[in-house]
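Heads up, this is only part of the complex; the chains shown haven't been moved.
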Amino acid sequence: MTDDTSPHRSRRHRQSRRTPPGAPPGTLIADPAAQRPKITVIAYGEDALEEHAIAEPEELKNIAGRHAVTWIDVEGLGDVDTLNRLGEIFGIHRLALEDVINVYQRPKVEEYDDHLFVVTRMAQLDGMLDTEQITLFLAANTVITFQEKPGDCFEPVRARLRQKRGQIRTRRADYLAYALLDAVTDAYFPILEKYGERIEDIEARVIAKPDTNLIADIHGIKRDLLTLRRAVWPQREMINALARDTTPFIGEQTRIYLRDCYDHSVQLMDMVETYREIATGLTDIHLSSINTRLNEIMKVLTIIATIFIPLTFITGLYGMNFQTDKSPFNMPELSWYWGYPYALSLMAAVAGMLLIYFIRKGWIGGSRKRKRNRRHTDRPQK
Amino acid sequence: MTDDTSPHRSRRHRQSRRTPPGAPPGTLIADPAAQRPKITVIAYGEDALEEHAIAEPEELKNIAGRHAVTWIDVEGLGDVDTLNRLGEIFGIHRLALEDVINVYQRPKVEEYDDHLFVVTRMAQLDGMLDTEQITLFLAANTVITFQEKPGDCFEPVRARLRQKRGQIRTRRADYLAYALLDAVTDAYFPILEKYGERIEDIEARVIAKPDTNLIADIHGIKRDLLTLRRAVWPQREMINALARDTTPFIGEQTRIYLRDCYDHSVQLMDMVETYREIATGLTDIHLSSINTRLNEIMKVLTIIATIFIPLTFITGLYGMNFQTDKSPFNMPELSWYWGYPYALSLMAAVAGMLLIYFIRKGWIGGSRKRKRNRRHTDRPQK
Amino acid sequence: MTDDTSPHRSRRHRQSRRTPPGAPPGTLIADPAAQRPKITVIAYGEDALEEHAIAEPEELKNIAGRHAVTWIDVEGLGDVDTLNRLGEIFGIHRLALEDVINVYQRPKVEEYDDHLFVVTRMAQLDGMLDTEQITLFLAANTVITFQEKPGDCFEPVRARLRQKRGQIRTRRADYLAYALLDAVTDAYFPILEKYGERIEDIEARVIAKPDTNLIADIHGIKRDLLTLRRAVWPQREMINALARDTTPFIGEQTRIYLRDCYDHSVQLMDMVETYREIATGLTDIHLSSINTRLNEIMKVLTIIATIFIPLTFITGLYGMNFQTDKSPFNMPELSWYWGYPYALSLMAAVAGMLLIYFIRKGWIGGSRKRKRNRRHTDRPQK
């Protein structure tokens, strides 16, 4: 477990709120470890699209309004000043900005006077599960997204914008917001499928070779599913709120698509809950398997011990001092020329056979190393 | 477990969504392994019925409208083009078509302008449990059903149509839709009865012979019941929505029948939940049985060991070097002509008796093979 | 468990729906094993009461209307024709008739144009728990009850009618329906009390003698409580619906009595849930008890083995070849006249004492037979 502690520790540190208890609401304190913001703008209409990397938030004033829809994507939350200036330009409430920086919000939607504020969580699985908070502001013709760090699941949406695929270029900002949320939601499917595979893997191993690593693996999967559940459950509520509430920021046509997206999030919940139940069942199988193994070991011990104990008693009883002179049948071995070496060889042979039997049973030997290797290989590669 | 991995793996692959995350909504990507569509039409009124296999969707335009009700049944989803053309002819929304192809939807009902869209799941049990998605479009006088593959539980409905049994020929399209959903719902009953039998089977065996295969069987049943629950639970909601909502596509008289169908789905839920609780209880019995067996084994070991250990100590204590010359009672065996063979035979007899005892107890021997056989035979044959 | 399989199997067969999936709704297929219907009529008013056994349903037309209230009781559902004719005479919907024959309905109430249709379940406990479906039609001045087989809990109601006890003769048909449902509900109390006794019995035994039969008994009780729960829970809802809904078939005064009946069904639920929780707790105690016993056995083994193992080593170390000629203290036993018999007797004495100890502990002996007997006697006699 030693090599696992470092990611755990890092996860733990990230979990802490940046704002200390008792601070004034709306206090922005950036995580010193967070990356500096990188701002990208994609402004587009049905006929044109322009894409810029922006250094200063003020440059946005020129771009906004030139096209039907403007999408401002901020990657990295390490600079409070930039966020403040963005907030001022777009009239973002300080409580919303605080939520942008405190990256452990539950997915939710809040309506402000001139924009919707949406918190969602994007899951990533490379080696270990990680969820990243994505906050999204939807105004009349602008979408602003804040990400914790570079790298996201929005690339296909950007490609659709650039290549004018589907209807995305002909629709308004609400459709872009839907497309982004849909991309976030659907990105959970391949991750959950991976967990499905892992569970099937463990199902196969738990009967064959129940060891402590396995219970640690099951626990790890249950923990990750708990993390996914904490993200997916409020996600579902959030998308439902978007699809049902009559907010002016989302058009009727986009609502149909959001309902489709809602269906997907319900499916996700379903998968998470099913996997959780199966994983819980695996714990029982594991305990049963261990106990069955113990039974098996005890049986071997009992059989061999209870057969030889009375026999040894009999040898003790007679002291095996049969008088060799009374009969040729009485312990002729004792007078053999190779008698002692023969007895030693007999013992070596018996011991050897038993050792081979135990090694075959997997009770002796480098099993631990092999298991550790197997465990590492079935972890997904980065 | 090795022979079980292949079906698991196939099930896992099928579980993945065909549409990649971030793709435009309504993207249709057929599963390359899916079968090519086979279209059958049954058009009927009170007096006449005609039945055709159709090659091109366009042929449907001629048939629709000739009779009171037209039922178009599409088996196989392997060709996006055919689905697209069907969708165009009947004005099906692209999101609905996407759901037709992504065959892991939960049962649900959605109302569009000119048709109801219903997703349901048909369960099949040959060897292993499988659920197949069935999508159904109900328009004013047309019912379209999409199935993943040939083979369904609709044959009795077709027979009722052809033989004019019951009132089905005199009723409208909504009644046909009800009859199909009712057939899907009622088809769960024989499957659940099979699981009831399996559970009773395991109940009998778990006390008599608790082994690891059994816990794997219990886990398998719990997993299958979880699958059934995921299908039946939203099925119940879906039928309830059909029976209660005031959609124009379903007449008042048909609603009475749908309420009956709803009662059946509630009964199904009841059975699933009851079986799940019993299966969970079996895990406890299994663990108790294993521990009881361990107790029994330990008892035998303890009894034999603790009886012979002091005896062997006594033999050791005196070294059994009783001086044979001091008394005729002192170890006369040592001077017997057959003394050593007698001692050897005594040992062989004791060892043999113990071996027979252990074999009778089922601790030694080909028990594993026998169990494996039994397990295979109590699986239902294809 | 072998002698238990036959009732299980029969129960399983009865569980299957008579109507095959896909059959037209309202299809009546009688269970070939069901008994032929036996129809009894009690017609009464405040002043008069007549009671008849009826051969043909048509005879009912003469009797109905002669008195204020007519109660038609049909015992046995083995003849579809009779049910059909009854259905026609009283205008019963075919879906309701189908429910009468498919005897695994959940308790429910349905309102039709000219009658209420009520499904309830009557529990019986002779040897093993059994629930029988009772269906009840309540029209303006007629009550029809269908029972699976003769024998019911309505005898006290019949006695009240005949002997004019209470107010039953002065009230209308709705009060008779209430009286019957109340009798069905109250009949659960003595059955649940029996389960309370059984649980207390097991509570006492689980600490003293935890064996595998006991866990099977606990499982059986949990299974039966599950069956009772499946019957009582919807029963409660059904009675609540009758007491609260404003159906014209039930008068305001009778509603007060139904509310009392509802209170009883809530009490039943309470008892069922409490017993279920206690039974679940018993499984934990059972496992703990088994493990405690294992501990005890291991302790005895450990104590005796670890005491004698070093001693035997010492005897082995010196080979006990103390030279008898060097000292009168050196193994004088070897030179005794009765030395060898003395040693043998010593061993026999030790072995005997240990055997007696183990028999007293209950580790050896006919304990299994005794337990089986006990188990049979604490089952209620038929």
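The chains carry the letters A, B and C, assigned in the order they are written, with residues numbered from 1 in each.
FYI, a contact is a pair of C-beta atoms (placed from the backbone, for glycine too) under 8 Å apart; a residue touches a chain by one contact, two chains touch by 3 or more.
Just so it is clear, the structure is predicted and the values come from calculations on it, not from any experiment.
J.: How many copies of the chain make up the whole complex, given that 3 are shown?
T.: The complex in this structure file totals 5 copies.
Definition applied: only the chains that are shown with their structure count from here on.
J.: Classify the chain contact graph as line, ring, star, complete or other.
T.: Looks like a simple chain-to-chain line, open at both ends.
J.: Quick check: superposing chain B onto chain C on C-alpha atoms, how many degrees is the rotation, to the nearest 5?
T.: Chain B sits rotated relative to chain C by 70 degrees.
J.: So the centre of each chain is just the mean of its C-alpha atoms; given that, what is the distance between chain A and chain C in Å?
T.: Here chain A and chain C have centroids separated by 45 Å.
J.: How many angstrom lie between the CA centroids of chain A and chain B, rounded to a whole number?
T.: It comes to 28 Å between the two C-alpha centres.
J.: Give me the residue numbers in chain B that touch at least two other chains, ranges are fine.
T.: Each of 287, 291, 294, 298, 301, 305, 309, 311-312, 315-316, 319-321, 331 in chain B touches at least two other chains.
J.: Under the stated contact criterion, what part of chain C meets chain B in this complex?
T.: 1, 4-5, 8-9, 12, 15-17, 19-27, 93, 95, 98-99, 104-106, 108, 110, 210-213, 215-216, 219, 222-223, 226, 230, 283, 286-287, 290-291, 293-294, 297-298, 300-301, 304-305, 308-309, 311-312, 315-316, 319-321, 331, 333-341, 343, 346-347, 350-351, 354-355, 358, 363-364
J.: Quick one: which bits of chain B touch chain C in the complex? Just the residue numbers, please.
T.: Residues in contact with chain C: 153-157, 160, 165-168, 179, 182-183, 185-187, 189-190, 193, 196-197, 200, 203-204, 207-208, 256-257, 259-260, 263, 266-267, 270, 274, 277-278, 281-282, 284-285, 287-289, 291-292, 294-295, 298-299, 301-303, 305-307, 309-323, 326-327, 329-331.
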